[in-house]
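Structure first, then comments.
With one protein chain held back, the other chains of the complex are shown just where they sit.
Right, chain A next:
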Amino acid sequence: MSGTEHIEKLIAAIALRDRKALTHLYALTSAKLFGVCLRVLKDRQDAEDALQEAYIKIWNGAGRYGAGGYSPMSWLIAIARNTAIDKVRARRPDPVDIDEAVDLSDDAPGPEATAIAASEGRRIDLCLDELDARRADAVRAAYVEGYSYQELADRHAVPLNTMRTWLRRSLARLKECLER
């Protein structure tokens, strides 16, 4: 996909300290990343701060992008989401200690898939459809809205540890489906 390659070239140029490339990348991607920050933070000023921090991290981290194994939009979105989630957790830290061991027999680790192309967006929907609808909803809400386990547990009216077990199992099944 040429859009993907274009963004990859811009990241490479940014690694070489090309300021115009940063401006160009910003023009192409800032609306998406602002949307991502806004959904998590639900506050325009906080989202603007997060967006600013994200592009500073992008400028400073571009040199490490190539070795990371990310597809370019995944990398940009991950930086924006992490920045926003760090902010939201600092604002309302997890109120409960949920350090108790989570009862879960984990999936066997399989060989890692390489970067998933954007065209597989439909596949994640198919795989989420294989999950219980409420669990699929919890995975989506955690990703898009940046909800903590406490918030997800409240929304679904289940105990916090139940929610954590749900999500961990759902993520394992999601991976298994995506790699099938």
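By our rule, a residue touches a chain if its C-beta (ideal position, glycine included) is under 8 Å from a C-beta of that chain, and two chains touch if they have at least 3 such contacts; residues count from 1.
Going forward, contacts and distances are computed from a predicted model.
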| item | value |
| --- | --- |
| Options "Regulator of SigK", "Lactate utilization protein C", "Spermidine/putrescine import ATP-binding protein PotA" or "Integral membrane protein": UniProt name of the undisplayed chain | "Regulator of SigK" |
| Where the missing chain touches chain A, by residue | 17, 19, 22-23, 26, 30-32, 34-36, 38-40, 45, 47-49, 51-53, 55-57, 59-61, 63-64, 68-71, 73-75, 77-78, 81-82, 85-87, 89-90, 93-94, 97-101, 104, 106-107, 109, 112-113, 115-116, 118, 120-121, 123-124, 139-140, 142-144, 146-149, 152, 164, 167-169, 171-172, 174-175, 178 |
